[in-house]
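A protein chain is absent from this complex, but the other protein chains hold their places.
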């Protein structure tokens, strides 16, 4: 069986970016990955902080959403614009 | 018993002014007058048209409100500003 | 607070800027400004309108608008308000009414602005007479209900 290797771009914003000390990651995986899996691959033992929101390709998603090769996954705190 | 003679200024606006062909009246009376009485004194047999609003001294009032000497009574159709 | 009846055409945005730069001594205090501009349309009840004449009851108009602002101040935390309303001959695309409310927060600004325009529409003594492009003249007899727009 041929396994596809997926490459996922990860982005962090605002206070989360400062807390974890980075603004971007690149993760790859050989199986189906959810948004939560992406976080774990990129941040190992660091738990995803509470209240953090996630987006895939600039649309809001739940943490159990599956991602596809080439997707951009973003994590950020509650928004405070306007 | 001394009767006071009241003098009331009456004003008409918009389509009502055109219908009855006048913009002002002056009425006087020797007894307590309501807004309806003022209309009847000023317009004799012409019935007060339906939906007409009334104000005394530039505040909205009901037709049974009593008026005082020197008051300005106004009659006008539903408002259409804004 | 400023309430003004305007016999001449006015630019609503110029007026807001002028008010903010002079009368409104609250720079840094207001976080929310809610503005409503009512503009003359060239169509009403499916008829083409050429010109409109706005009559009002001078004195009562100003008194009632002042009451609406007071009522808004009692219900919401607002910092200031500006109301301008045209009278006389008005052409399509000209501004009829401007209502501006400044507040610290948007809920108060929006709700107070909406309250004032709804009160103005239902209670301020203005009357519109339209001259259609067919040259027919007619009094506008009824304002639409802003809250039930979709049911009209």
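For this structure, a couple of remarks:
Lettered A, B and C in written order, each chain numbered from 1.
Keep in mind that, in the parts below, contacts are C-beta pairs under 8 Å (C-beta built on N, C-alpha and C of every residue); 3 or more make two chains touch, one makes a residue touch a chain.
Fair warning: this is a prediction, and the values are worked out from it, not measured in the lab.
Considering the intact complex, the chain excluded from display touches A, C.
Listed here are the chain A residues that touch the chain not shown: 11, 13-15, 55, 58-60, 74, 76-82. On the side of chain C, touch with the chain left out of the figure occurs at residues 11, 13-14, 16-17, 27-43, 76-77, 92-93, 104-110, 114, 117, 121, 144-150.
Convention: only the chains that are shown with their structure count from here on.
Distance between chain A and chain B, defined via averaged C-alpha coordinates, is recorded as 73 Å.
Put simply, the C-alpha centre of chain A and that of chain C have 49 angstrom between them. Shared contact sites, meaning residues of chain C that touch two or more other chains, are absent.
In chain A, there is no position where the chain touches two or more neighbouring chains simultaneously.
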